[in-house]
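All protein chains but one are shown in place.
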Amino acid sequence: MDSLRRLEEIFAHFPGIGPRQARRFVYYLLNKSPASLKEFTDLVQEVKKGTSECDMCRRIFIHAKKPSNVCSICADPNRDHATLMVVARDSDYESIEKSGAYRGLYFILGGTVPILDKEPEKRIRLEKLLRRVSGSPAIREIILSLNTTPDGENTEHVVSVALRALPLNSNCKISILGRGLSTGAELEYVDGETIKNALQNRH
Amino acid sequence: MDSLRRLEEIFAHFPGIGPRQARRFVYYLLNKSPASLKEFTDLVQEVKKGTSECDMCRRIFIHAKKPSNVCSICADPNRDHATLMVVARDSDYESIEKSGAYRGLYFILGGTVPILDKEPEKRIRLEKLLRRVSGSPAIREIILSLNTTPDGENTEHVVSVALRALPLNSNCKISILGRGLSTGAELEYVDGETIKNALQNRH
Amino acid sequence: MDSLRRLEEIFAHFPGIGPRQARRFVYYLLNKSPASLKEFTDLVQEVKKGTSECDMCRRIFIHAKKPSNVCSICADPNRDHATLMVVARDSDYESIEKSGAYRGLYFILGGTVPILDKEPEKRIRLEKLLRRVSGSPAIREIILSLNTTPDGENTEHVVSVALRALPLNSNCKISILGRGLSTGAELEYVDGETIKNALQNRH
Partner (left out) sequence: MDSLRRLEEIFAHFPGIGPRQARRFVYYLLNKSPASLKEFTDLVQEVKKGTSECDMCRRIFIHAKKPSNVCSICADPNRDHATLMVVARDSDYESIEKSGAYRGLYFILGGTVPILDKEPEKRIRLEKLLRRVSGSPAIREIILSLNTTPDGENTEHVVSVALRALPLNSNCKISILGRGLSTGAELEYVDGETIKNALQNRH
């Protein structure tokens, strides 16, 4: 029966899970009662049905009784609708929200573009982003908030090039997060590029 | 909708998974297509149906076409049926099998008994072990292979007391794994108890 | 004989060394030949005599044949003498030099000021810094490059307050390193304060 190997394989694709832990997950489930397993698989389906991808920001959100197409952030009149932050994943916007430092809207790319990747549009929701931006002339700033890793920087480049090709209104600027020393940084151990950035952005 | 929190909770009980990663699992699944999710939940159910708990050793095993009650190890005439190794979990017997050092049979307790626990019989398959042993007068040695952690040592104690209360034939001995220096141990960093054991078991 | 304990104590004050490793150092030395030990202690004395603290930046530097009072950086006409970077320790300026991003001069404080410390002037060369700055009207910018740790930020505050109390020429500005995302940062794991800084310093 190969379904066991296949299930292990699926778990091994879960974020942060290797083959060994994937195997432990399978054993863990097999030792559960049929009732527990049914609750688990039912919940997975139910949760999928109870959530939607927001038409505006592509965030996964829990819809209230009637299915809605716009999430609570995009629908919130108290947020700053003139600022749009582009992030790679749901976990990134969550981190930003938790900081309490941002009051604008988001757009979730759904992934990153590895360097030399030939088909970036298959990795991220580039077309949907361009449509979202084109349809909102009120947007004054688009903040590209990507990881400062090679993949993140490449994604920033790809998105930036595509946005600049749009006939954006002249008041809309594209910005990126400031680079420099993070909290708790010790100069002795900081890499040269970060020192360069911290010096350039000194104030 | 609380089903999202409930699913997070379930993932947080997976081995080695904390609340943060549990949340990432939920997002990961929510970003999958309905078809992928269906494959996943179907596989969980299918795998559960395609496996059984062995009547003899309580191992989870994949049964062949016709459901069988005895696993391939317990049914193997080439294994040593006079030696029974008691382990806590499936992952423990796998580790022993991989070492290639053991040719007897196993019994999986299904857990461990924390210190001061009042109802050990709810934590481990103690009664099933006693029945397994009582019904097999051919057993000459029962090896208790538990972790050398507080829980493991307490489980060893509980199982050992229960086994010794049985009217075992006088040829059957109960043994435990040798204690001492593990591979790669450096004396400078070895704890006092291990040094004591290594000295006692010197040869 | 307490000299052994005293030597252990001295080693335990070496950067990054705990009591256990201090003890190993003592044993290590005791197992050396008298000739090796003499080479070691002679070198310590020789190196001390062969180096000086630069009169201008307080860096330890190796002086050429004739003892000199000014180090090679402070004496270099090709460096930018209008910019002074204040760092806590020798290892910090080394890290900055290695980045290749800075061409000005340095001043080494010789330490940091812990929060609530009553006598900061005993912890850092504050008076010498003030004299260095007062005596150099050509200085246009003083960059405070301290760790972004609590001690570093407190030191930055102490130094900044003292510098601003000087009758500096109106062209001289005091700046600090830019804060934001460091190289390789992943938004999901970045702390809230850094996100706040990165947003504020976006460009």
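Chains here go by letter, A, B and C, matching the order in which they are written, and residues are numbered from 1 within each.
We adopt the following convention: a residue touches a chain if its C-beta (ideal position, glycine included) is under 8 Å from a C-beta of that chain, and two chains touch if they have at least 3 such contacts.
These numbers were taken from a predicted model, which means no experiment stands behind them.
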item	value
Contact list for the unshown chain, restricted to visible chains	B, C
Touch criterion as defined above, residue of C:10, C:115, C:138 or C:161 at the omitted chain	C:10
Missing-partner contacts on chain C, residue numbers	1, 3-4, 6-7, 10, 14-16, 21, 24-31, 34, 37-41, 43-48, 50-51, 60, 62, 89-91, 110
Footprint left on chain B by the chain that the document does not show	87-89, 91-92, 94-96, 98-102, 143, 145-149, 152, 175-203
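As a working rule, only the chains that are shown with their structure count from here on.
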item	value
Rounded Å distance, chain A centre to chain C centre (Cα mean)	40
Chain centre separation in whole Å, for chain C relative to chain B (CA means)	55
Junction residues of chain A - those touching two or more other chains	89, 91
